[in-house]
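Just one protein chain is left out here, and the rest sit where they should.
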Amino acid sequence: MPILSFSLNPESLGRLHDALVCLGKFSESVSIEAAHDKLILYALNSSKSAYACFTLIGNRFFTKYQYSPQRRPKEKFNCKIYNKALLSVFKGRSFDPEKETAVERCDVVVEDGEGKTKSRFIIKIICRHGVLKTYRLTFESIPSMHAVFSKESANNKWSTSSKTLREFIEYFGPGTEQLDIYAEGGRVSFTSYTEKVMSGNEILKQPLHTTIAIDIQEFADFSAEEKLHLVISVKDFKSIITHAGLTNTMVKAMYSRPSNPLQLSYSDEGLLSEFILMTIGDARGSSAPKAGRASSKIISKQPLEARSSSKRTASVAEMGPPSAVAPSLSRKVSKPSPPPPQPSIQSNALFFPEADDDRRWDPVDHEDEDDGEMLLWDAGVNHASSGQRLQRLELQSQSVNSNSGMNVQAARSNEYEEVPTQRLEPIEQVAPTQRLSEIRGIFDD
Amino acid sequence: MSATAATEDVAPVFRAVSSSTRQLFQLLNCIRFSSKAQVHITTEGIRFTAEESRVMQGIVFLNKELFTSFVCASVSDDTPASPSSQDSDLSPDLPNFQISLSALLETLQIFGASENAPRFGNRPENDGYGTNIRRDRPNAFSNQALGMAGVCRLSYTSLGAPFSIILEETGVTTTCNLNTYEPEEAEEIPFARDEMQVKIITQARWLFDAISELSSTSPHRLDITALPTAPYLSLSASGPLGSASVEFSKGRELLETFTVSERWTQSYKFEMVKAAAEAMRLASKVSIRGDNQGVLSLQFMVEVEGGGISFVDFRFVPFIRDEDEDDEQEEVSEEEDEEHDEN
């Protein structure tokens, strides 16, 4: 008996894909948590400064949803799947019902093997004319791991249309790292920038510094402290808003103080989207706005995957209650490092459909003809670039087999970190088809 | 025709004019997996053969009906080709050489003869996310964009001479001379028609859709199984991310002709079958045939614009099955049982 089974109509399938694309911008694997009434898909970036979570309401998002816990009724099922595998299953399908190969329904069954049953994530896509496409994916059992956001202390709130924000993010050029959200005198500004000290010719390599200033009236609701620099990763913000902008919805922000998390949330027909982003301390505080920039040192470029071991212990304990973080303390937050290499596609993010097709005048890149695959890959796997400068989110985790659901926060948090996403089950165990061991022989001649 | 060749030494052994290069390009583009092609010119048309490691062959025949004029004479004067010579006669007297297929394709695209169709498997995901950089967007220089229809003249004067293509447009004329090389006498991959075990005729788009689907798992091997009962035809593959299969369980709706007497299952190198994807995309119908040796023949029927039907043929040599086959067969059966239970 499967532990989890659900069915999706073509429209939900498309929305699920959109959510997966968004999650792919935070981590290369997706964590899945099933409960009796909902399915939660979430991802935490490698520096643990950003958490993305989609809650799919059982009876609204799905045409059928059934969760049958094996041991205890309240028990949740948790697993992790390589996102690229999911994206390739749900990718680029045309949901055009007119199309001969159109999808009619998608049934997903999860079998969590204990003993002889295999652990499989089986996706059946039923198309017109009875064409049946079946995928069997491997998954890994993991403890649940959610970021914690305290709504009680989040006394700053605003909300605005996803379409408006969608429009704004188009202005932010490539290569910038931070986004500063700041309100003063009835105006709210969104500034994308990168803090770097450069001299001479280097100055010209500074990315565009973009500020968008709008009237507070633009917001459906704005009740937040003024003169507060709320600084997050511009890339995370873009990832979120790109998804939010797919539908016309209200994006709600909640936060307390710099150096504490910011929550962005919105919902759309059975799908709740929630993001928790760590904010940078108020380095651009109004008292000494230029000092931080002038005195900061260039931090050598760190590989994306590198983690400082001294920071590894950072977890719940390090983050005191929001009110305890004094502005002076927060200024000690490490200065931003230079931006990691950007995927090529990003540097080309364009502003507007060029009605006169200006691009045809662009020089042909003769060596870049076959990187279509790369585009595909980039869409699926986009490492978080936030690097080292952001503190980690507070995480709440549960051990995988714990029936008591006890908190094992810090320890579990490290364990999670050490699990390489590549450690999927060996393929041989799951290949449903024959393995022809010496198949290459014929080509060797 | 024979008279021309016999009396005038300077007359090219072959010349042809096509009112549009587009159809020629579309057909030849189906076998672009190889950078070289063997060319056989006959009185009935031109045959282009491409092959890969002797385990895959693709053949495009450009019927003379695709040309507004088509003249082919025998190379040697003493054996003039008579109009009564056999259709597909590949007599050594008829022009036979090797050229760079990639160069020919590029040349035919000089004025955007190609629609610059989406490259198979490379399509960026339609994720609606931000970028308008789409590899598969129509080429700005496509025929439609430039409002041009190419006139193309092909000629081959004599042994050792280049294969010439002249493209004429308003205000500009392009001449391309492709060097010709000694033919490599490639043996055709043998397909035993009298030992045929599977014959399925269906719309080519089903095959295209299935191969596109499976390619997302980046598989090495493609398994094709045909059964006299449901699911009739199944294509499956497994890659590092898991496994995938496509089944045509309502066989009768999809498969026009279905002749399978007993279970037939074979494995092929996925990348090779995928190389025929352009043909699958372009063709209206495909005949899928398998013989007792496991050789797979895919015959694509392409209805080119402006009427007329052309054929593109592919043949594939299967992987050799190893001795573990029986064990693995069991696993497959088990899988199938599961599925039947679920359905």
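Labels for the chains are A and B, by order of writing; each one numbers its residues from 1.
Keep this in mind: contacts are C-beta pairs under 8 Å (C-beta built on N, C-alpha and C of every residue); 3 or more make two chains touch, one makes a residue touch a chain.
Just so it is clear, contacts and distances are computed from a predicted model.
Per its UniProt record, the hidden chain corresponds to "Checkpoint protein" from the list "Translation initiation factor eIF2B subunit delta", "BOS complex subunit TMEM147", "DNA polymerase epsilon subunit 3" or "Checkpoint protein". Across B:154, B:178 or B:224, the single residue that touches the chain missing here is B:178. The hidden chain makes contact, of the residues A:59, A:141 or A:217, with A:217.
Checked against the full complex, the candidates A:66, A:150 or A:164 give a single residue touching the omitted chain, namely A:164. Against the chain not shown here, chain B presents residues 99-100, 102-103, 106-107, 109-112, 128, 130-132, 134, 137-138, 140-141, 145-146, 162, 171-179.
Counting the whole complex, the residues of chain A in touch with the unshown chain are 161-164, 166-168, 170-171, 173-174, 200-201, 203-215, 217-218, 245, 248, 290, 293-294, 350-355, 357-364, 366-367.
Everything below uses one rule, namely that only the chains that are shown with their structure count from here on.
Centroids built from CA atoms put chain B at 42 Å from chain A. Chain B contributes residues 53-55, 119, 121-133, 135, 140-141, 203, 205-206, 209-210, 213, 216-217, 221, 223, 231, 236-250, 253-254, 267, 269, 317, 319-322, 324-325, 328-329, 331-332, 335, 339, 342 to its touches with chain A in the complex. The touching residues of chain A, when paired with chain B in their complex, are 17-18, 21, 82, 84-85, 87-89, 91-92, 94, 100-101, 109, 121, 127, 129-138, 242-243, 246, 345, 348-350, 353-354, 357, 359-360, 370, 372-373, 375-376, 379, 424, 427, 430-439, 441-443, 445.
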